[in-house]
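Okay, handing you the structure first.
With one protein chain withheld, the remaining protein chains of the complex are depicted in position.
Per-chain residue numbering starts at 1, and chain names A and B are given in the order in which the chains are listed.
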Amino acid sequence: MSSRFRVSCIAIGVAALALTACDREERHNRAKPLGETVPAGESPDTIYPGSGVPPPLDARAAMYDNNAPAIAQGQWLYTQMNCVGCHSHGGGGMGPPLMDDEWRYGGRIDQIAATIAEGRPNGMPAWRGKLTQDQIWQLAAYVRSLSGQPSKDAVSSRPDEMSGPEPETLTAREPQKQSDAAEQ
Amino acid sequence: MRHGRRQLGLISAVIVPASIPVSAQSTLAQPHAISAASAAPQDNGNWEMPGKNYASTRFSAMRQITPANVRKLGLAFTFSTATTHGYEAPPLVVGGTMYLITPFPNYLYALDLTKRGAPTKWVFKPKPVAASQGVACCDVVNRGAVYDKGRIFFNTLDGQTFAVDAGSGKMIWRTRLGNIQKGETITMAPLVAAGKVLVGNAGGEMGVRGWIAALDEGSGKIAWKAFNTGPDRDVLIGPRFKPPYPSDRGRDLGVKTWPPEAWKIGGATVWGWISYDPKLGLIYYGTSNPGPWNPDQRPGDNKWSTGVFARDVNTGQAVWYYQSSPHDLFDHDDINEIILADIPWGNSRRPVMLRPARNGYFYVQDRRTGQVLSATPYGYINSSRGVDLRSGRLIPVAEKEPKQGRVTRNICPAAPGAKDWNPAAFSPATGLVYIPHLNLCMDEGALEANYIAGTPYVGADVKMYAGPGGNRGVFTAWDPVRRRKVFEIKEDLPLWSPALATAGGVVFYGTMDGWFKAIDATNGRLLWRFKTGSGIIGQPISYRGPDGRQYIAVVAGVGGWAGAIVSGKLDPRDPTAALGFVNAVKDLPKKTTAGGMLYVFALPR
Partner (left out) sequence: MTAARRAAAIATTLLLGACQSYQSTFSDAAVEVHNFNILFVIFLAVCAAMYVLVIAFLIAGIVRRRRAGDALVMETGRHHESHPLMRTGLIAWGTLVTVGLIALALASFVGDRSMASAAAHERLSITITANQWWWDVQYNSSDVSKTLRTANELHLPVGVPVRIILHSNDVVHSFWVPSLAGKQDLIPGRENDITIVPTKIGIYRGQCAEYCGTQHAHMALVVDVDSQADFLKWWQHQLQPAPPPRTPLALAGYNYVTNRECAMCHNIAGTPASARVGPDLTHFASRRTIAAGTLPMGKGNLYGWVEDPQSVKPGTKMPTIGLQPNDLHAVVAYLETLK
């Protein structure tokens, strides 16, 4: 192998490696806003009458779930939109904790986005029409990071406020079970 | 309590002309405080209002249970309320029936005490809106119902007041007063005085504008409503208003002491206790913290928050006001119980109010004028240096002021104060105030709070922990005339339950891990205790049963702000959860579980 050929191979390899990080850092400043509604997320139960085959996951899950800018923006919104006032930094308060493995209404990103948009009967406010879908999905991505779900290279490594729980880069991933509706 | 002793010196020096060492100069038969006669009538064996009487003594004149025989106290019967949130209310007992009001969903039970086992007579279900649970800051509690003239009056979480016939359980009227869309709820126990049902709102953490309303007892229509912020015409401040101190005098101070428009979302709610003096015709109540907690967003004194109002019960017109914490920095609401007493003053008695307040000072004020006679620390305080009795103002410590963007550490007392809502009891027999309270300090980081109606408006990250000594709770017997502790019992967990005092010389209170305790009223010796199924944060009562025996009743059901980690199943890994309380009680879930069980005790026949 000639040395120039070797150098080109290495260069191509390095470039390919560098490009793999692109998805995680991709920003969508003008995520499609018009005419979208989050489908009322499937119930947390996992019975699908008839064929028993679960519907396909919303395409946006891939866009937001492990996306670093989305999680960062979600962190900012979490404080500004007062989520922190009811859910604290994941421990809960007026609202249930978000950092554990118990999800009343489902812990998948599209289920969390549906909860934020629709509201829930025991006091979760409905944010549809007050936040854009982009913002709601960013919040959902951040909420998932509170229980350690996204990959550790996408989450924030430090909180913006006084130290609460440990930073999300150290948070162990809570098990995602078939969510049963926890009792009220 | 080094600070306390130093403070005592300062206060004594200032008020020596007015204070009298009782034993030297009084010629009264009882040289100690007694209940205000007009507001604490003869005990009829019932428990008809949460404070027992208008003076809020929480004192039962029954004397069958004494220190000698209390160890024989045993269970008479129990009852499950079918709720598992914090139970803060007292059972009411009138005419052989016991009434229980539960936390959300606010069921009202009537139990027949004349029959063995106290079977249920009826249940009234007001069906409050479930979404109101999302705007209740500190668990979905209810602090009690009240009985008057054959009716039971109570409030629901979603902001309604109900009048229910005490015999049949049928609804007579209901009035909607609060709007959950603005973050308003109602958790307080109403008071019925002079034919009016007095109700106040909750939501100081939600950017709510605080008010107190009087509903006509017969019809439920609003007789008057007074806001606690805003222009004088909304606050019902008029020619009768004569505050004792200069900083409360002026026009429209409820607007002028706030940045523009901030008073509209400024808090000053009425979620605590109201007392009433029938002779003076005045109701007394305190207002909550101003909103938001972050003080940098609301420069100014923030009237009329964290203070005490005296109003005319018939018209609502304000007669006087005293602000315990101007420009409150620490969420030191002033809604604690106001005990009306008459203390020795020269050769006669002076009508006063006794208030163990959130900011750590035990206030003794003349209830005719509001003048502060003494303000003595009853807990450890490093966030203020005392109360200047000439100007009436609290003297803050500048280093402990929370500033936006910074964390201020070791602030004592913490946000729930040296004592939160859970009321003390006053025994006219011993002249002592029995105070179940807290020993907590906190770190607070202030942030900019964003106002969105119906969501929290706080702007603070808080972490609480035990104060000096390591015990998180303390039970104090306080002499309001001599202004000092008589005895003190340290408790591991914070004390969130009210106290009950009895003429038999026994005082009762409960701990957050479920121990219901009886202590000697003179020296605090533990006489008896019983382990209930859940932490106790509810008011114990004493009543005369249909068989003439003295009964002690309490509902055990942990929750409230202190117990939210259990009742809300919060995660202890986040120390800022429940506005910082979770950090102080991380061990509580191991020590107790949620519940809602009534326990009634009596001596064996």
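In the analysis below, a contact is a pair of C-beta atoms (placed from the backbone, for glycine too) under 8 Å apart; a residue touches a chain by one contact, two chains touch by 3 or more.
No experiment lies behind these values; they were computed from the predicted model shown.
Across B:K72, B:K256 or B:R390, the single residue that touches the chain missing here is B:K256. Think of the hidden chain as still there; on subunit A it touches residues 27, 29-30, 33-34, 76, 80-81, 129-132, 134-135, 160.
In the full complex, subunit B makes contact with the omitted chain through residues 207, 255-261, 264-265, 297, 299-300, 404-406, 448-453.
Just so we're on the same page, only the chains that are shown with their structure count from here on.
Residue ranges on subunit B touching subunit A, taken from their complex, read 130-137, 205, 407, 443, 445, 447, 450, 452, 454-458, 461, 463, 564, 568-579, 582.
For subunit A in complex with subunit B, the touching residues are 79-82, 85-86, 88-97, 99-100, 102, 119, 121-125, 161-162, 164-166, 182.
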